[in-house]
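One chain of protein is taken out of this complex; the other chains stay put.
Naming follows writing order (A and B), and every chain is counted from residue 1.
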Amino acid sequence: MRYLLILIPFISIIILNLFPKKNRLAAAFWTGAVIFTLQLMMSMIFPFNDWGKVIFRSIEPVLGFNLLFDDLTILLLISSAMVCLTSFITGWSTIKKDDDKFYFTNLLLIALIGINGIAMAGGTVSLYLFIEVTALSSFIMVALYRDKQGLEGSWKYLMLSVVASVLMLTSISLFLMLAPSTTFADIRTIASAGNTTVLFQLAVILFVCGLLIKGGLVPFHGWLPDAYTSAPAPVSVLLAGIVTKASGIFALARFITSASGTPEPLKNVLLLVGILSIVIGALAALGQNDIKRMLAYSSISQMGYIVAGLGIGTALGTFAALFHFFNHAVFKTQLFANAAAIEEQLGTRDMDKMGGLGSKMPVTATTATIASLSTAGIPPLAGFWSKVLIIIALWSSAYYAYAAIALTASIVTLAYFLTLQRKVFFGKVAQGLENIKEAGYGLIIPSVVLTCITVGVGIIFPFFMGVFIK
Amino acid sequence: MAILIILLILTLLASLWAAMTPMLLRAAIALALTSALLSVLMFQLNSPYAAVFELSVCAGLISVIFVSVITLTHRLPLKEYLRRRQSRIYRFMYLPFIVIAVVLAMYFIRIDLNIMPSMTQSISDVRIALWEYRRIYLFGQIMAILAGVFGVLVLFKGDKED
Partner (left out) sequence: MDTVQMFWIFSIFIAAIAVIGIYCIIATFNLLRALIGLELLIKAVTLLLIISGYLSGRTAVAQAIVITVIVVEVVAMVVAAGLIIGFFKQYDSLNVKNTRSMKG
């Protein structure tokens, strides 16, 4: 049942902490492996066969929780299962101290509960609550090593996240007055009535602005590059792959489709923020020489695409945005896992010091190249389809200037990723790097799996395109 | 109604004091005072449960946290203190003007308020509301507290005197 998605990790945390001290590392490993694989299986198998459909989609709340479960939920569950599993494997290959490994596993389980809660939230307050739970575990995970940069990134993240929460709570209190209650269904009754007052529209815009800050879009992106670069490697994977997207973009998609629709001012705000994010993210990524910082700005740019797609309002735009959501979860996780592998082997993240790694680390190089091409939108990979659909949706809704800008930014994306490839992987082997070997198995296997998913989805997609567009 | 306005003005003054006082310990005490006044305000507005929570948690726990952090991070020597105090007065000089400007701006923008079009349920007791209708909030709060426990374990490790 859907309640198991948030109850099983909770019970596992309790059981995990009951182990005595000398056993707890092994217990943490096995618990984490079991739970994340279980999440993957539950999100992929159960919603699709008939027996699971009956259980998952039954209406009445069983334990007294008001949890939704629809197609959007399945999207987030699958994405989060992949990203959390990758983050877990990366964490166990990268984190050195045993205590840190143990706490990391626990915090990752709490983040998983939070993300499942976001996927199934039934009202604005539950959404806020689970976003906060995920954010709290993320703050602690970013500062896991207690070094200078980690603390700084975590501090900035915390400040801006609490400000965003304040905006969301202001909006919730306005909804408390203007709608029968704060659940999505009740807000929808007021929004679809037609004549919404100025205060209601202000409440919607405030809620959306709070979510955009949490998602790290321009002009609210001040925390994102610092948090992504200074976090430990598996935490960067988690943040980029799922936390920012679930807290910001997924909550936005849920709010728009369930509660408010897209009135005109909201559409303009989303389109503007989306296009600004695309442009500024792409331009800022050009001038970076820290590999994770460049990937962070690239994340801002890609999320701009998703938000712009959501802001269009048509079915094609929403579908393209959600497909790009899934693709971005795959290839950005892949890229951050590769960056983790590089950092693990080299000990540095400065791209100017790297060169010619293609011959030394062949698997990492190949997977990073494929993921970069997918991000830039090269056929026949998956990223191409989602980007093309977003640009087509922009074009067909008569936003010609925005479509042209999105297309140009895609070319800039290709430019900086080619720079990355050239600097890091190709060319001559730089000084002092002759002894680098390939990264360990723990870092290679997720990369290979994710690359296969990207390539596979890209090839299969055209056949299924008619089926998916609802 | 008059008592509400008096309480509001007192809360505003307490928060102003918390922002502008140069000594951190006094700022923490001012924050606790603001929480206490807010709690009394909530009692007046028919929200006793939230008022008790606010009083015990914010005026108690957060003040303890603040005072312990202030004592763990030692203070500046006196000369540096006085120098900072001077610059603080000048930096915060603009604050009352900004507050009055925002208040006047809000007074002049009259938005039409159409409150509460329909009330579907009339629940009177918070305990029923929290347990019957919104039980997910309790689960989420437990999760948040669990995350806080791990935060304490991760961040406060190492040598913490006292």
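Going forward, a residue touches a chain if its C-beta (ideal position, glycine included) is under 8 Å from a C-beta of that chain, and two chains touch if they have at least 3 such contacts.
Just so it is clear, the model here is predicted, and its values are computed rather than measured.
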Selected from A:Tyr3, A:Trp155 or A:Phe426 as touching the chain missing from the view: A:Trp155
Residue among A:Ile78, A:Leu176, A:Leu316 or A:Ile392 that touches the chain left out of view: A:Leu176
Options A:Leu68, A:Ile118, A:Ile140 or A:Ala329, residue touching the unrepresented chain: A:Ile140
Listed residues A:Ile11, A:Val166, A:Val198 or A:Ala401, member touching the removed chain: A:Val166
Sites on chain B contacted by the missing partner chain, in the whole complex: 1, 5, 8-9, 11-12, 15-16, 18-19, 24, 27-28, 31, 34-35, 38, 41-42, 45-47, 49-50, 53-54, 57-58, 61-62, 65-66, 68-70, 72-73, 84, 91-92, 95, 98-99, 102-103, 106-107, 113, 115-116, 119, 122-126, 128-130, 133-134, 137, 140-141, 144-145, 147-148, 151-152, 154-156, 158, 160
Those residues of chain A which, in the complete complex, touch the missing chain: 125, 129, 132-133, 136, 139-140, 143, 146-149, 151-156, 158-159, 162-163, 165-166, 169-170, 172-174, 176-177, 181-182, 225-226, 229-230, 284, 287-288, 290, 293
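Definition applied: only the chains that are shown with their structure count from here on.
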Whole-Å separation of chain centres (CA-atom averages), chain A against chain B: 32
Chain A-facing residues of chain B, complex: 111-121, 131-132, 134-137, 139-144, 146-148, 150-151, 153-155, 157-158
Residue ranges of chain A in contact with chain B within the complex: 6, 10, 13, 63-67, 99, 103, 106-107, 110, 113-114, 117, 122, 125-126, 129-130, 132-133, 136-137, 139-140, 143-144, 146, 177-181, 186, 190, 197-199, 202
